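The complex is shown incomplete by one protein chain, all other protein chains being positioned as in the whole.
By written order: A and B. Residues from 1 in each chain.
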Amino acid sequence: MNDVFSVELENIVKRFGNVVAVDHVNLKIRENEFFSLLGPSGCGKTTTLRIIAGLEEPDEGIVKIYGEDVTDVPTHKRNIGMVFQHLALFPHMNVFENIAFGLKMRKVQKEEIRRQVKKILEIVKLEGLENRRVNQLSGGQQQRVALARALVIEPEVLLLDEPLGALDLKIRQHMMVELKNIQRRVKTTFIYVTHDQTEAMTMSDRIAIMKDGKVQQVGTPLEIYYRPSNTFVASFIGEAVNLIEGEVRENGLVDTSLGTIYCTESLTKGRVAVMVRPEMVEISDKLHDVDNLFKGTVQSIIFKGSYIEYRVDVQGNTFIVHKHGSAELERMHHPGDFVEIGWRKNSSLIVPI
Amino acid sequence: MKGTTPFLKIFTILVFLFLYSPIIVMVVFSFNESKSIGVFTNFSFRWYEKVINNPEVWKALFNSFWVGAVVTIVSLVLGLMMAMAVTRYSFSGKSILESLILIPVIIPEIAEALSLLIMYIFLNIPLGPVTVIIGHIAFDVSFVTIVMRARMAGYDKSIEEAARTLGANEFQTFFRITLPTLYPAILAAGLLAFTLSFDDLIKTLFTTGPGFKTLPLIVWSSAARGGVSPELNSLSSFALSISFLFAVFRLRAERRLER
Partner (left out) sequence: MAIWFYAPFFIVGLYSFDMININRQIVFTPSLVHYSRVLSWTGAMGIFLRSLYFAGVTVLLCLLIGYPVAYYISFKIKKYKDLFIILFIIPFWVSFLLRTYAMMSILDERSFLNTLLTSLGLIDSPIKIMYTDAAVILVMVYDYLVMMVLPLYANLEKLDKTLLEAASTLGAGPVRTFLKVTLPLSMPGILAGFLLVFIPTVGEFVIPELVGGPNNYMVGNLIYEFFMGARHWWIGSALSMLFIAFILSLVIAYVRKIGERGLAF
């Protein structure tokens, strides 16, 4: 992998009064990467994005774009594009004027502007809507205008602040695929802020998980899902997770209140949490071929469409189990049933506390 | 309350009648041929001719317009600045400033007007159009600020940030983005300021100098002197049509604002 970085943040700190919104953040974002900042609201992800844009000034630290220190460069002189949470389309301008604005500010020739706007409208699939007023467009179309407006200036980095938040689920799913395609086509670094892990997982090359102004983990979606660096990431990512606290006895063995749990590896010592994803857990009247096996009672069962979610009580601890497949309907367990749950040792992972 | 609906309907109709009839009677009798204000004899433009041929009326109308225009422009600039200051920035003493802006609206106008007069006399400022304009502005700015502040409360600041990310500097952002998007609010506030100035009686009455009269002053002096007369009916109807025109503009501006 060639390591050209489009954006680098070094020790960024931003305080609002007594609140530390961004707390010593270090990030190196690669060229042409789709990079997401993911975290619950108030975790500092939007502030981090606004610092990259120059809309907020960091109290400490350095922002670099393609190696150049831009910390003191005002927003309008940084070559960035930004798509805002509520889109921020100019209400007094039509689609063409909105998209052309950035080019006009750069004193591009009229003919050239027309040509470039036409080209970008093709990319975002809005041909022929140049003269529409922005409030006559649907949510999805407005989205594309905002994207086109930010992309037409060929920014070095495109910053997106929860741009899909206001859309319906179906359009949102469609736009996720679109966005990824557009990113591949225009070959620009996208930095995407969201609180929605589906969006981040679907589109990103890498994700930074943030909480309380600090970066918790940076990694590919796969790494973040299967190798969370702490319990916060483990429980924040994925629909649900089973975490059992315990003490490492020796490599691959963790003592918990439920007994010893077999794991593949355990490099750390001391107190840890064992993580098992719900889809890794087997459930049956009688289980074979598992390394960890517990007896429990079904508490509740929820039909979720493509899978069934069981909550199983094991000695006062609730396990969440996801079972896929239509055949399961016939062999469904019911609340109150005694069942066995279990998983192989390579499905249980040790997470530092 | 089904049973009360007819009663409510009749009551509402009566109230509308109460609101409209004085104005309608005034307008109708402005076209009366006879001098009577009680019996309509014949349709005539007689009193209008008298009004139109009165140079004092035209002078006053002209005065009202230019005073209103100056007051509107200055109040708009100052009001826009104040509204932007209180809606966008936080600074110490902001809430005090906000209350200070509100207070002029609630103080009785007669107290305001006489205080202005006392000040002008105390400072030896000769009374005339300038003192009238200063008085109008001092109070209209509050109204403009209040209207603008209310409209700007829902203003999405991120469109300015968007402009900046697209390469516009602060100057370009203000003139190409901020001002055009606020245009309907500015129009509505401007028409309000103009109407307030154009219709103002009390402040003008006490802060004007010899010979400088506005339209309301002429109506006032003839009403206070001679009471109801057909000539005053037609002058009032004439002034009414101007107020009306501006009210229609204002309504249209507000309509545009809601969209």
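In the analysis below, a contact is a pair of C-beta atoms (placed from the backbone, for glycine too) under 8 Å apart; a residue touches a chain by one contact, two chains touch by 3 or more.
Small disclaimer: the values here were computed from a predicted structure and weren't measured.
Asks: In the complete complex, the chain left out here touches which of the visible ones?
Replies: So, spelled out: the chain left out of view touches B.
Asks: Taking the entire complex into account, which one of B:I52, B:I73 or B:M119 touches the absent chain?
Replies: B:M119
Asks: Could I get the residues of chain B that touch the absent chain, sorted low to high?
Replies: Given the touch definition above, chain B has residues 1-5, 8-9, 11-12, 15-16, 18-23, 25-26, 29, 36-40, 78, 82, 97, 100-104, 106-112, 114-119, 121-122, 134, 138-139, 141-142, 146, 150, 198-199, 201-202, 216, 219-220, 223-224, 227-228, 232-233, 236, 239-240, 243-244, 247, 251 touching the missing chain.
Please note the rule applied: only the chains that are shown with their structure count from here on.
Asks: Mind pulling up the chain A residues that touch chain B in the complex?
Replies: Residues of chain A touching chain B: 53-55, 74-77, 80-82, 84-86, 88-92, 101-102, 105-106, 149-150, 153, 159.
Asks: Which bits of chain B are touching chain A when the two form their complex?
Replies: Contacts found on chain B: 156, 158-159, 161-169, 172, 176-177, 180-181, 183.
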